[in-house]
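All protein chains but one are shown in place.
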Amino acid sequence: MSSAGPQDPRFTDVGRLVVRCPDRPGIVAALSGLLAELDANIIDSQQHSSDPSGGTFTLRLEFFLADLSLRRPALEYRLTQLATDRQMVWRLTEAAHRPTLAVFVSREDHGLQELIYRVRAGDLRADIRAVVSNHPDVEPVARSAGIPFHHVPVTPETKEEAEARQLELVGDVDLVVLARYMQILSADFCSRFRERLINIHHSFLPAFVGANPYQAAYERGVKLIGATAHYVTPELDDGPIIEQEVARVDHRATVEGMRRVGRYVERQVLAQAVTWHVEDRVIVDGKKTIVFA
Amino acid sequence: MSSAGPQDPRFTDVGRLVVRCPDRPGIVAALSGLLAELDANIIDSQQHSSDPSGGTFTLRLEFFLADLSLRRPALEYRLTQLATDRQMVWRLTEAAHRPTLAVFVSREDHGLQELIYRVRAGDLRADIRAVVSNHPDVEPVARSAGIPFHHVPVTPETKEEAEARQLELVGDVDLVVLARYMQILSADFCSRFRERLINIHHSFLPAFVGANPYQAAYERGVKLIGATAHYVTPELDDGPIIEQEVARVDHRATVEGMRRVGRYVERQVLAQAVTWHVEDRVIVDGKKTIVFA
Amino acid sequence: MSSAGPQDPRFTDVGRLVVRCPDRPGIVAALSGLLAELDANIIDSQQHSSDPSGGTFTLRLEFFLADLSLRRPALEYRLTQLATDRQMVWRLTEAAHRPTLAVFVSREDHGLQELIYRVRAGDLRADIRAVVSNHPDVEPVARSAGIPFHHVPVTPETKEEAEARQLELVGDVDLVVLARYMQILSADFCSRFRERLINIHHSFLPAFVGANPYQAAYERGVKLIGATAHYVTPELDDGPIIEQEVARVDHRATVEGMRRVGRYVERQVLAQAVTWHVEDRVIVDGKKTIVFA
Partner (left out) sequence: MSSAGPQDPRFTDVGRLVVRCPDRPGIVAALSGLLAELDANIIDSQQHSSDPSGGTFTLRLEFFLADLSLRRPALEYRLTQLATDRQMVWRLTEAAHRPTLAVFVSREDHGLQELIYRVRAGDLRADIRAVVSNHPDVEPVARSAGIPFHHVPVTPETKEEAEARQLELVGDVDLVVLARYMQILSADFCSRFRERLINIHHSFLPAFVGANPYQAAYERGVKLIGATAHYVTPELDDGPIIEQEVARVDHRATVEGMRRVGRYVERQVLAQAVTWHVEDRVIVDGKKTIVFA
């Protein structure tokens, strides 16, 4: 599914440069100097220094550079030079590029529906290449959006081959989104998609890790329920958090009522995290994320 | 400290009836019939049935009854009769009555200051009778508000006698508020003030139970920090939750920054919980609360 | 479109009684007495007195009564009797009944999509009978949800006959929803659907009445943008407000960016208002609403 228009001035010839390195004076000067030399104009810049003395420097630059695609190799060459003696890790992307997604779900479709809606509305610039599920339920939702649907049942016995099949189906997509996929993926899968695998957990982590968080929230009598989007790491519900939000509930809320309210929080949080990711706004920093929202 | 005005029509001759009993048809009819008979007018009513068949019925009624104080004994007599064969637990209060509070703090004064402000502003109808602290720091704040301050140092050795002294100082106040009191009270103290002892915990419980929640929140990289007001039970940070709220933080927040933002959430949550309590809006229901806000 | 399940215990034999009359003692007693007599059990009750002496009394009761449909005539007979000498206006509905909706849109489909999603998810118990639009754009959205779509173009010249056609198409639906319908309906249309016609306005009313509110909000430099759901009256954007919400924007937001963020607020506010309406939670009180949420 795709909703690419022709040329959108917000994206054409707009580049994004994300940089990380040990902090020291002169980095902004070097990078902005390089861009100025090429006659690029910086549209937006955000920077974070974890600690001005001896910490990590992180920067996201959005710039306009005429004929970006043509001049990209030259820019990359210069960046490589610049990066070497600064231990700089960098990523250069073109805003016009539409990243590809695969979405994994089990039975609940609210996360998937929200992603489909946002792609169509033009609010999420990405193409959903495949929907993969261990149940057949959401097939109609995928089909009516024109997205290939793949039913890959998972049992304890078939888990390994199921995952092999999933990897095949997913191919080389830029991002895998677990939109309420209720199976645990192997450590191998997680590391193949390191920092490219986003899950929505239906609680305010680290509260209510694991299964049935709404049941647990109900029993604890909380007054807010939450949702957390995070990168997946082999350790359950422990990856770097990208976004969290909560909604108010009161004593009248049953478990089912919490689930109902929670769906609206989940879809908002998941869609926000995916959008930030595809716009190169999220940088993993150890167990945390830096989000240049 | 007190800011009682003369007669406020919002409170004069206004009674509050809070009721709990096994659910069955006819309870509202019986109670409202009784009030109608006495020519009382129901101003506000809120009801909750945990389960229409076989659950618990909870009701809060606010009513106007001319000469309430005079006629209260008659009303109580009739309520007692009504309650017997329905296993009804009830509480009748006069809105004009100002409950008394004792506030325990350690070094941080934001919760105390907020309570003082709200009492003065007339938003919290209560009188703070005493401030008790294991440190001398907040004495000026209490003094300048005209509230007696008591410094009761606590060490592992003197804990027992300190608590005896605290009980003496607290006397027969209606409610004890732990506004960032960093000592753990004994199970005995907790049960003496069962459902009359409110604590503010500086996290979104059940996340980050115990000491240093902001440090733990920082390390986990959460995107929202929270605060929880709850009744204190002997088990740490496990009592029935009255109110919770969160505030947004981002990657720029240090532990100290989270603490700073958190203070504004804490004072709001604590003051809200105390206000609901003194207005008879909170009903403990096992490990949870019903809040008729 | 419909997603009615078989029998849902939350709705079967559940009645809703909404009452309005001049306030005076004894109303709750009379109504709850009547229900108790019939052995109905009150599940939920909310009451509002605009002024305890001489104001308006409003009540919403949710009750369980076995064989509700069969016994409804008897209940209605008794209510009629009770109402006469109290100038009581009342409405009795069965929770199991699914109200019917017609949705009017112009080009933007986010409101319609949200309503479709909520009906399907079972969060909005209603059936959308028709989508009416002055443009053909949203036809695919309606069709793929199995809802009849009617294209009724409107020009200044054809406005009258267009409205005649719309009235015909709408028939006897319970509620007409204007989900970003950019034409002004006649005073006649508004009064035919008095208190049954809900509009979403894309601003925080009364700020930015009329056309292009995002443009106006942009020019004023507001830091929050809002949306307002209200009953439609002949006077533009002046009907009783049901629900409002806002979202944060900053200096980076263009008009188009505000529009994008605003869509998420609009769909939430509209769906909430429609849900409250079909659950008989909204009572119009002059120029305002009472919402027993």
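We just call them A, B and C in the order they show up, numbering each chain from 1.
By our rule, a residue touches a chain if its C-beta (ideal position, glycine included) is under 8 Å from a C-beta of that chain, and two chains touch if they have at least 3 such contacts.
All values reported here derive from a predicted model rather than from experimental measurement.
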**chain B, residues in touch with the chain not shown (by the definition above)** = 44, 110, 113, 117, 121, 123, 144, 252, 260, 263-264, 268
**Asked** So which bits of chain C touch the chain we can't see?
**Response** 48, 204-208, 219-224, 226, 240-246, 250-252, 285, 287-291, 293
**Request:** Spell out the interface residues on chain A facing the chain that's missing from view.
**Result:** 23-30, 32-33, 35-36, 39-49, 52-53, 64
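FYI, only the chains that are shown with their structure count from here on.
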**Message:** Report the chain whose CA-based centre is farthest from the CA-based centre of chain A.
**Reply:** B
**Prompt:** Cα centroid separation between chain B and chain C, in whole Å?
**Reply:** 37
**Fill in**
Check: chain A positions touching at least 2 other chains come out as 252
